[in-house]
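Comments concern the structure below.
Just one protein chain is left out here, and the rest sit where they should.
Every chain is named by a letter (A and B) in the order it is written, and numbering of its residues begins at 1.
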Amino acid sequence: MESIADIIDILGTIAFAISGVITATKKRMDLFGILIVATVTSVGGGTLRDLLIGKTPVGWLLNTTFVYTILVTTVVGVVFRKQLHYVRKSLFLFDTIGIALYTITGVQMGILIDLHPAICVALGTITACFGGVIRDILCNEIPVIFRKEIYASACILGGVVYIGLMHFGATAGVTAVIAGLTVIVVRTLAVVYELQLPSIYSQAEREEIN
Amino acid sequence: MESIADIIDILGTIAFAISGVITATKKRMDLFGILIVATVTSVGGGTLRDLLIGKTPVGWLLNTTFVYTILVTTVVGVVFRKQLHYVRKSLFLFDTIGIALYTITGVQMGILIDLHPAICVALGTITACFGGVIRDILCNEIPVIFRKEIYASACILGGVVYIGLMHFGATAGVTAVIAGLTVIVVRTLAVVYELQLPSIYSQAEREEIN
Partner (left out) sequence: MESIADIIDILGTIAFAISGVITATKKRMDLFGILIVATVTSVGGGTLRDLLIGKTPVGWLLNTTFVYTILVTTVVGVVFRKQLHYVRKSLFLFDTIGIALYTITGVQMGILIDLHPAICVALGTITACFGGVIRDILCNEIPVIFRKEIYASACILGGVVYIGLMHFGATAGVTAVIAGLTVIVVRTLAVVYELQLPSIYSQAEREEIN
């Protein structure tokens, strides 16, 4: 079980790092900039979570696997950046499995230090989503998940499922698997059917900004 | 006394969250984005202060009152977003009382861990102002208090008054009330008379950027 989580973690790290490479190369950053953006996308969510709960030194300082994975991914990603769209589906899969894992890790850490269930769900969502938020801020964009991706809602739902199953006495393993699948299924359905959060803006309001 | 501070805290949280809702809806964010921006505006200053002094888990992780207040405020704020200007004066009042309270809380925390008076004033100002700074960064704007609001100067002044009164032996209660009133009066006068910090730029310099 442990080793499966480790493998998912690496795959998620790769997928996140590549999303950083893609965003950074669009902005024509140099190699150093691309590396930093890839790193932040991968470890940013977990780092923010660790800082908020006071778990320091933060995770990636203690585990060079992530740093080396991100370094190699960045170099490979830059070299093959024109071919990245051929592996888009694999990347989406890794990415989605990655956010499922990060959501669960975040929720678990909250439970471990006795935080309120609602706060645990928030921690899970932060772990999964804030790498992308910081990536977009470094690239001088309004974070994309604040505007159109249903990504975060999948994490919130997965977190709620996790808390609910634990509350009703499910084992840790079953809980993690079902909550993780919830994230994966909701996100995949959202992307396949192009679902977004219901817009709160009228037609007129939307045109105003365009 | 405790319960008055609690009520002010809630009112301040509501006012800050609504300022987040207003900024985020202007950028046509979706519900999730609006919620995050509202949350960050409300708890961002206190969170940064807690991180800097090492008080973790940071405040809002331990108190769901804030999270629920922000959640309800966001939903109500979004639904009635076109009516928000009718309550602008009440919001300004809450907001101003809120920053007064946050300034004092920040200064007090600095004193509690024996920081230098000047650093305590900085902590108070950070607590009151950085929620808005992070809000503007998430919305891809240069923070408004860096450009034209006299908001921060009111906090600095209030902090200095607090430190001064304590130094001259005033009781904690009297000190808090007078320092808080200083923030409220200075900010209100600044807004009513449209005061800004004296511009350091010549007419030519100002036109250059426009």
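We take it that contacts are C-beta pairs under 8 Å (C-beta built on N, C-alpha and C of every residue); 3 or more make two chains touch, one makes a residue touch a chain.
Because the structure is a prediction, the values reported are computed rather than measured.
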Would you indicate which residue among B:43, B:97, B:128 or B:145 is in contact with the undisplayed chain?
-> B:145
Touching the absent chain when the full complex is considered, from B:10, B:53 or B:93 = B:53
Per the whole complex, from A:58, A:93, A:118 or A:185 the residue touching the absent chain is A:58
In the complete complex, which positions of chain A touch the hidden chain?
-> 24-25, 27-34, 36-37, 47, 51, 54, 56-58, 61-62, 64, 67-68, 78, 137-140
May I ask you to list the residues on chain B that touch the chain which is not drawn?
-> 51-54, 113, 115-116, 118-119, 122-123, 133, 137, 140-143, 145-148, 152-153, 196-201, 205-206, 209
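Just so we're on the same page, only the chains that are shown with their structure count from here on.
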What's the rotation, in steps of 5°, that superposes chain A's Cα atoms on chain B?
-> 120
